[in-house]
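Take this structure, written in structure tokens, and hold onto it; I'll ask about it next.
All protein chains of the complex are present and in place, except for one that has been dropped.
A and B are the chain letters, set down in written order, and residue numbers restart from 1 in every chain.
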Amino acid sequence: MTLDARTDMPVSLTVNGRRTAGIVPVRQTLAGYLREELGLTAVHLGCEQGSCGACTVRVDGEVMRACLVLAVQAEGCVVETPEGFSGDPAMDRLRERFATRNALQCGFCTGGMLVAARDLLAREPRPSRHAIREAISGHVCRCTGYEAIVDAIEAASHGGTAP
Amino acid sequence: MRAAPFAYLRPNSLEEVFAALAQFGDEAQLLAGGQSLMPAMALRMARPGVLVDISRLGELRGIALEADALVFGAGTTYSQALRSPLVAEHAPLLALAIPHIAHEAVRSRGTLGGSLANADPASEMPACMLALGAQVVLRSAEGERAVPMEEFALGTYTTAIEPGEILAAIRVPLPETARRTRFREIARRSGDYAMAGAALVSDEAGEARFVLFAVSDRPILVSGAPNLDAVLAGIDTEVEFFPDNHAGIATKRHLAGVLARDLLSRSALKEAA
Partner (left out) sequence: MNDMTRPIGRAMPRAAARRHAAGRGRFVDDIAPAGCLHVAFLRSPHAHARILSIDLTAALDLPGVVDAFDGPACAELCKPWIGTLDHFPGLRSPEQHALAVGVARWSGEPVAAVVATSRAIAEDALDLIEAEFEELPAVTDIEAALDPEGVRIHENYDSNLAFRLDLNAGEPDAAFAGAAAIVERSFRFNRQTGVTLEPRSLLADFQPGTGELTVHHSTQTPYQMHDVYSRHFGIPEERVRVVAPDVGGSFGLKLHVYGEEMATVAASIRLGCPVKFIADRYESFLTDIHLRDHRVRARMAVAADGEILAMEVDDATGIGPFSVYPRTSAVEGNQAIRLMGAPYRMQSYKGTLSVLFQNKAPTCQYRAVGHPIACMATEALVDAAAGALGLDPLDIRRRNVVPDDAYPYRTANGYMLEGLSHQACLEKLAALMDYDALRRDQAEARARGVHRGIGLAVFVEITNPGPAFYGVGGARISAQDGCTVKLEPSGAFSIAISITEQGQGTEAIAAQIAADRLGVSPERISVVSGDTRTTPYGGATWASRGAGIGGVAVMKAAEAMRANLLDLAGTILQASPEALDIREGVIVDAETGTERMSLAELGRILYFRPDTLPPGTHPLLTVSGHHVPQGYPFAFTNGIQASHVEVDPDTGLVKLLGHWVVEDCGTIINPLLVDEQIRGGVVHGIGGALFEECNYSPEGQLLSTTLADYLVPLASEMPDIRIAHVATPTKTSPLGAKGVGEAGTAASGAALLNAVNDALSPFGAVLAETPLSPERVLRALGKV
């Protein structure tokens, strides 16, 4: 058998509830695709090496670094970015608490933080402060010193039981 | 930086994987979870010609309990392993170790097989599998062979995998008597690669396997466990220490002793899970 290795490939996926399809260069990361093709620029690139957490998205229900997944690998997947999660009460509470607690300053890490926090609440509806700190420890924030973020997530978790 | 150009292929079966490896030879690079490969490519340190994506292969998935072993498909992600009741029951060492691996968004995608095949000496999985006496199942178009972990990791990023082979599964033998396990790593921040780490597996018959990692060019099974003095002597004579950016050789050696004392002290052995 002779196999065909390609440099461009079609991809179709569902992003924030909308179906999308296109042909992408295989070296384009999912983060690049979301940002450049779909304009979902809340997926921020802080390192492109999987270290900073700013590009974290949810793929088929699991959080991932969008910079460490190729766009073509997301074929058929359901992807949620920080712009998404509409109608999700837990995400609504997180957003509200982030804003009122001033749990963000420049906002560059915020999308990834929110996605990680949403994931935590799905696994652990009433996390301890320690668990919150662990859950966001893969996310660099250079502005807040983290405490306000921990407070916001804690407050959001007390506001109701995440589904 | 962005990855250098490459071509991409997503085989639908192991048979196609073998065909791809035969067709593209040295150009081919298997892509599993990609949590180490993708950063290396993004830094243009890894420049594969053809990326062979095995991340969706059903044949590499699943955790199965067989008569004498717990068998992990190589594509099992850390998150899947951590959630598995089979792991909790039969290989609790992995449940102790996996939370130390990076962060949730990496564990959701990184795979056990990928970690073993990547052979980063600071990685937790090779050390745990060595401590557990696991065998690595390598498959090729010609057939399959099982390699004990002792003979699998050959050095930094170097393994016994031959051209044309793929790491298909990991077999963790089931113990004849109850097993106790301990795991500890010393890292500056949660989720970082350890400056030094250790895994201990001991059984009621008094047999024990003590493995150091992140101190040398591969995980090291130090002889003499569970006897602390014997292990400390083994650390002096059997381990070739390698420095990294955060710890020099003297520090690695010192921390290896700290880990041995911690994991092998009598009270620690009793407390082990």
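The definition used in the following text is that a contact is a pair of C-beta atoms (placed from the backbone, for glycine too) under 8 Å apart; a residue touches a chain by one contact, two chains touch by 3 or more.
Source: prediction; values computed, not measured.
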{"item": "Visible chains that the absent chain touches, using the contact criterion stated earlier", "value": "A, B"}
{"item": "Touching residues (missing chain, whole complex) on chain B", "value": "1-5, 39, 43-44, 186, 188-193, 195, 245-248, 250-251, 253-255, 258"}
{"item": "Where the missing chain touches chain A, by residue", "value": "25, 27, 35-36, 40-42, 44-49, 51-52, 54, 81-83, 94-96, 98-111, 114, 129, 132-134, 136-150"}
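Keep this in mind: only the chains that are shown with their structure count from here on.
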{"item": "Geometric centre distance via CA averages, chain B-chain A, whole Å", "value": "27"}
{"item": "Chain A-facing residues of chain B, complex", "value": "1-11, 16, 19-20, 23-24, 34-35, 38-39, 42-43, 50-51, 53, 55, 79, 102-106, 108-109, 189-191"}
{"item": "Contacting residues of chain A [partner chain B, same complex]", "value": "1-7, 9, 26-27, 29, 48-51, 53, 56, 62-65, 67-70, 72-73, 116, 119-120, 134-135, 137-139"}
